[in-house]
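What follows is a single structure, and I will ask about it in a moment.
Every protein chain but one is kept in place in this view of the complex.
By written order: A and B. Residues from 1 in each chain.
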Amino acid sequence: MCGIVGLFLKNDEMRPQLGAMLTDMLITMTDRGPDSAGIAIYGTGGDGVKITVQSDDPATDFDGLDAALTDALGSIGLRIADTHAILTLPADKRDAAINLLKARGLRIMGVGEAMEIYKETGLPRDVAARFNLRDMGGSHGIGHTRMATESAVTTLGAHPFSTADDQCLVHNGSLSNHNQMRRRLARKGVVTQTENDTEVGAAYISSRIAEGATLGEALEGTLEDLDGFFTFVTGTRNGFGVVRDPIACKPAVMAETGDYVAFASEYRAFADLPGIDTAKVWEPEPATVYFWER
Amino acid sequence: MDKTPQTEPRQSWTFSREVNAEIRRAAATGIYDIRGGGAKRRVPHFDDLLFLGASMSRYPLEGYREKCDTSVTLGTRFAKKPIELKIPITIAGMSFGALSGQAKEALGRGATMAGTSTTTGDGGMTEEERGHSEKLVYQYLPSRYGMNLHDLRRADAIEIVVGQGAKPGGGGMLLGQKITERVAGMRDLPQGIDQRSACRHPDWTGPDDLEIKILELREITGWQVPIYIKVGGARPYYDTALAVKAGADVVVLDGMQGGTAATQDVFIEHVGQPTLACIRPAVQALQDLGMHREVQLVVSGGIRSGADVAKALALGADAVAIGTAALVALGDNDPKWEAEYQALGTTHGAYDDWHEGRDPAGITTQHPELGARLDPVAAGRRLRNYLNVMTLECQTLARACGKSHVLNLEPEDLCALTMEAAAMAKVPLAGTDWYPGKPGF
């Protein structure tokens, strides 16, 4: 049970403000999800592969990480933001880097050319401040505030969930067949890391895309294969998509201007967006897939 | 000549006479069995727990001389006017419509004399119960029958009903036989039609929306009165935690023995957890959030005696609510109507066709002649007596455990007679210091 926000910029001049705009939207959704918060932000890309890792003990775990990675993989970029570290490295070093990071006990939050993921437990305002989300630029991003229902309040249980390169998902609702789906995916070799229903939704979409489906087809598939109440917002390298279950009880509202497309659980999150007074504001239809790509 | 010995005719356990009768009934009518009341099957219950009492290591209090307080305050978290009760036993929500006006009045009279609250149901607030209840909890249900601003502001507390023990995940049901002109008028529906009220609220879904709904109700009532959230015993840990996160002052937790006016038998008997199994997870959720005794927990579903009350409190509840037991105290299923029960094809104690409105005791009916059989004054007095007896019993047990307030009873004052009860209540099996699932073994 949660709050969701998403922002996709059409106007490239607004890119430096993406983090600030998303952060304000995220904080407005605090009441819907005070337990944890997270954001996936998509930058320009083109510098190779970015890997976001997390540690509960960054002082120890990130100490010497730069040197160890450089020794093993050659020159890499490393930026530390509180409990998270973002590595940038050539695409052919991706798998070796992931193995090395896992061996050092770090959690992989997300991998991709453009995507960085930041999530932690705590109030959205505090989480945003820890990572300096406000100063981040990018083309689009999605965010989430979480009120945990049945799975634990942990960093890993926070959204967004990323289950494939440059793909991530946030969710408001409660799936009623996620255990069955988790077992179905496991038989195909798709492993989830948490008990969280949202991760199953994310893994389902990634697995369909890996099998050759388009994002649109994968989102259509959720309507057939996932049961329960859900509003999903999914981010990809090029854009983002939205789908609501056929009953569509969980709130969702969208706004579009010449500059951006925005998504939120409540209109309140839009109150500070530029030009919102003249924006086209509407609610996504049930069982209908929407996506915006550049 | 000797007869060849033969086997005794043997009934199947799987296809018992009772089961076969239900198959024949279903085949003849094409509709599931609908009835009132709670689960009739045997489930682990408070009877499977015992108090240890005081001995050499603990000292008891003298009965009648050394005070044992029974007062409870509900709604201390946010409400400006919490509900102060003299006893830890309240009357659960029951609707006018399901019950006669006389029965609602009697509940109000009895509860008020005993110093406790009563609760409306799925049919709005009546003058009978508002007038005779010093403290009245107004239920906010998915149907919103009779819901209005005036009554909301006359309520001493608001109980948002998310679910009920007899049917977690199900909506209300009132069949056409009981929809008289008055009931229909209060519910804005035509007379004589079946009412299947919604299972979800019409204008919110989930705890994130519920938080906003609570804000609205508090803004309408000026943050004066407590907001309770009632849930059926389904996933008590999560349900309690989310009720607290959504902003409740009080959580009302109704186990599967909790009654209903009418629903499918399959729902009553096959959905939900026994009351005994619900309490510890709910208390754990409150403790994990640092809210035990800050957000009060009211437990209901099969509470019958002061022993049940004391055991529920010892497991961590702040109060209990009674429904079925209160109706029995008023006169429900009284053997004096046996001839009439027989005529209805049942017997006293087993009568549960409350939805048909033909209750010989005049309680679960809208029939004027039947309703007139219940004298609200006398019935109210019986309820008062019964509440007093339960309170005295509860105090007796608390004193025996050395408590000067009933809320000081603890799980450590209990042992269990069965493995099942030990596991569910997380108290040691009698004679051991162990219960199934206890860490460290």
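Here is the rule we use: a residue touches a chain if its C-beta (ideal position, glycine included) is under 8 Å from a C-beta of that chain, and two chains touch if they have at least 3 such contacts.
By our rule, contacts and distances are computed from a predicted model.
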> Out of "Allophanate hydrolase subunit 1", "Protein GlxC", "Branched-chain amino acid ABC transporter permease" or "tRNA-specific 2-thiouridylase MnmA", what name does the UniProt record list for the absent chain?
Replying inline: "Protein GlxC"
>> With the missing chain put back, one of B:T126, B:T221 or B:N333 would touch it. Which one?
In response: B:T221
> Hey, which of B:S117, B:S143 or B:Q273 is the one touching the hidden chain?
Replying inline: B:S143
>> For the chain left out of this view, which of B:D69, B:E84, B:D194 or B:E393 touches it?
In response: B:D194
> In the complete complex, which positions of chain B touch the hidden chain?
Replying inline: 29-31, 143-144, 147-149, 152-153, 176, 187-190, 192-194, 198, 202-204, 209, 212-213, 215-216, 219-223
> List the chain A residues touching the unshown chain?
Replying inline: 248-249, 251, 253, 266-271, 281-283, 285-286
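One rule holds in what follows: only the chains that are shown with their structure count from here on.
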>> Just the number, please: Cα centre separation of chain A and chain B in whole Å.
In response: 44
> Inside the complex, what are the residues of chain B that reach chain A?
Replying inline: 200, 205-209, 211-212, 235, 238, 242, 245
> In their shared complex, at which residues does chain A touch chain B?
Replying inline: 1-3, 31-34, 147, 149-150, 172-174, 229, 249-251, 265
